[in-house]
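Other chains of the complex are left out, but the ones given are in their true place.
Order of writing sets the chain letters: A, B and C. Residues in each chain are counted from 1.
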């Protein structure tokens, strides 16, 4: 329970779950469009929309993570702060480059 | 039926459906990770992987579309070729910028 | 001379050169900002702007390329059309994934 608290996104958990439910629905919709052989350009439009929605969730989670986990580690100081920062930077790089 | 043929991705349809099924599963997995309040960085890693998988599907569909729909329109000539090309370029721009 | 014609972007060459001149200036400006140790966030804003400007040029060149080189190859038919298409798809993939 206490373990949960420091993962940071707990305050917005319901909002994230709702967004991810919608994302799952979008993925299912794209599957159906291909199955029904809908027009390729329309499918690509839906994929771009899904990609944007995913990026929105990722940026939100990252902001929460920096604001809780990384900031807390910074306040506690020591090696953990460096490690958290390194980890966050690697996650940002994956997002920018993917 | 004949309508399907010119949508171009019919040859690989099963492969696309399998990839999209997996993408749907990845989206569901991310939902579960948030629900279980797993570590934020691990969730971000999964989101980057899902984003890459989506881009892979989009690039495949686009390649098929250019190779069938756009090339056919080019061979038929006239205003349709220009229109198909404009449409494809707009889809590429959405992908690059999203 | 005739060689130039099929490279496709000749009609807008001056526009591209002007945009690329501006891009070069933006790169030089970012160098100066780092040299003067300006605020990091302001530098990042300029880098994002430069990235967008580059993508704009790339999307323009790609559209020209598809509309001339690829379409012409499609009309001529044969193996060259396939090759041009493969090449264009690979360039699109590099743009989307970079």
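Here is the rule we use: a residue touches a chain if its C-beta (ideal position, glycine included) is under 8 Å from a C-beta of that chain, and two chains touch if they have at least 3 such contacts.
Just so it is clear, the structure is predicted and the values come from calculations on it, not from any experiment.
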Copy number across the full structure, from 3 displayed chains: 4
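Quick note on the criterion: only the chains that are shown with their structure count from here on.
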Contact pairs, highest-scoring chain pair: A-B
Turning angle required so that subunit B lies on subunit C, C-alpha fit (0 to 180°, nearest 5): 180
Whole-Å gap between the CA centroids of subunit A and subunit B: 20
Whole-Å gap between the CA centroids of subunit B and subunit C: 22
Interchain centroid distance [CA atoms averaged], subunit A/subunit C, Å: 30
Shared interface positions of subunit A, touching two or more other chains: 98
Complex contact set, residues of subunit C against subunit B: 52, 55, 58-59, 62-63, 66-67, 70-71, 74-75, 77, 81-82, 85, 88-89, 92-93, 95-97
Complex interface listing, subunit B residues touching subunit A: 4, 7-10, 13, 16-17, 20-21, 23-24, 27-28, 30-31, 34-35, 37-41, 43-45, 47-52, 54-55, 57-58, 61-62, 64-65, 69, 87-88, 91, 94-95, 98
